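A single protein chain has been removed from this complex, and every other one stays in its place.
Take a look at chain A:
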Amino acid sequence: MKYTEEHEWLRVEDDLVVVGITAHAAEQLGDVVFVELPDVGTTVSKDDEIVVIESVKAASDILAPLDGEIVEVNEALVDAPGTVNEDPTGAGWFFKMKVEDLSALDDLMDDAGYKDFIG
């Protein structure tokens, strides 16, 4: 698993990059009550705001971690946004994207790096 400084995790499955937010981020946000996902087929650039999540506290944006195309979104979150808190790194994933070059992930933090990052 790889991590961004925006507290997203990325995992490669079948040559696609699965993206969600970390347990640390989910805990900081508090109970998630609303998730707005991008349309499948959207071409995104790194740092585009592509997901809106609202917790009991506030709204936040999830940024595209890499350039690529959204090929699948986790529709189950629309009706069950609390999944993001219950299982942030599993069933609480947000979207899958196709990226040109998977080696772009090499620049991101690994487990140890992220652990240091959140102190």
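Following the convention adopted for this analysis, a contact is a pair of C-beta atoms (placed from the backbone, for glycine too) under 8 Å apart; a residue touches a chain by one contact, two chains touch by 3 or more; residues count from 1.
The definition used in the following text is that contacts and distances are computed from a predicted model.
J.: Pick from "Anti-sigma factor RsiW", "Lactate utilization protein C", "Fe(3+)-citrate-binding protein YfmC" or "aminomethyltransferase" the UniProt protein name of the chain that isn't shown here.
T.: "aminomethyltransferase"
J.: Hey, which chain A residues sit against the chain that's not shown?
T.: Residue positions of chain A that touch the missing chain: 30-31, 33-34, 36, 52, 54, 56-57, 59, 78, 81-82.
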